[in-house]
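Rest of the complex left out; these chains stay put.
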């Protein structure tokens, strides 16, 4: 099993989620994050004070999947989250040892 | 000047001229006409109270109260970081409550009654009305005979208490609460009250003929200079100039600014002391100057900074309100528009250029808006009051002479207010402290001083 994490532009969430559901992914977890990278932020001015805001709002998706699904999931995310402009985000894949479903106590792939 | 002790029957002449001032200089004729009207409505043969004027002054008092709670707290509070929101709200609300008590117990008496000695009366009033002990519900105000005594006392009370609240913007996000409360009691007593007496209550600037319709010097320059002195003595915020300190909710700031505008009609049109044409003039000039100043700051910012911000728009509105305060019943609507345009642009530069150049941390620009705006208004009043420029001051009006009197008022307020405020801050610093610990400042005053958080979403 792997955990796939993707940092994406917020307005792409629904499309990505639909594509993943189509692949048979049953669940995912989303966090509001702020990203720093090549994509520039903006400047805010409040009376005399100017602030360069270098962090950009992003969403982080976490999806635990069976290893055989990894490539399909990556492909789905890339195809849906891509706008072609700087700041589209990144996908990270991590090893995952165990999964437990709290409600039933089922483990690993059964718990996904 | 008559210095009789018998409150309510003395000072005929002086009161008369106060009323002239308050009602926009329509002269003794207006007063006696009001008296006459009052007579027609009299509950007994002697009452001079006019129900219509009383209705408007009750309403005006409520409107100024709205400026204090919640408006100034929201205007200021929206501009601080969320960890200090409650501290600002507590300070403004608490100061208003404290100011009310100070006024009722001794402030009103010292500001608006006459002192036995003519010499000291140039600076401060008398003790006869301590605890309002001579007022009754059916008495007309000795100052404004067309309304009940208690109504005049309340109306002026809201001015005093609000002015003290304005100051907190200078040292928001770091002031020590106990010190602030002590300062408030001292400042109202030793700064606000004397200046109110001097300008409105029969003191020496009043005698000079200084024009201050609704409080350009007494309220705004006074609060502005106290805030500046406080900002310097308390010192800059931790991280000032380094960390980002963006307003936590411009929505709140907009609500506050809007309610200030709404309430300000009580301030300005209420200072006519009656529901008459002068109140109408004060209302139209207040609309005109505020609208003009709001757009002036907004467009200046658009031109210079590239974005027309909401904060600029509402800051400009406040600048216009401040500038028109001393002028409201003296200038015409077109004069008010020009005054507003000037105030909007100059206060914009004061809050952006001047502050950065001089490197003081007046957190919420009390000096830049109230101090600078008040000075513009005080001087502009002398100019635009001229009938030739649309004002109410007719043929024998000497603009230069009036300008000198206004300059004297401004200078006196800056010096007296600045020096005494500084002394008071230093005394309070020694006795109570004026600044929280650095850790507490970093964590925020809400949790460390008040034990609460503003938002638990």
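Note that the chains are named A and B in the order they appear, and that numbering of residues resets to 1 at the start of each chain.
Assume contacts are C-beta pairs under 8 Å (C-beta built on N, C-alpha and C of every residue); 3 or more make two chains touch, one makes a residue touch a chain.
In this text, all values refer to a predicted model and were calculated from it rather than measured experimentally.
Counting every protein chain in the full complex of this file gives the formula A x3, B x3.
Heads up, the rule we're going with is that only the chains that are shown with their structure count from here on.
Centroids of subunit A and subunit B (each the mean of its C-alpha atoms) stand 54 Å apart.
Chain contact summary for the complex, subunit A toward subunit B: residues 44-49, 51, 53.
Residues of subunit B touching subunit A in their complex: 79, 244-247, 301, 305, 307, 309, 311-312, 315, 351-353, 355-356, 365.
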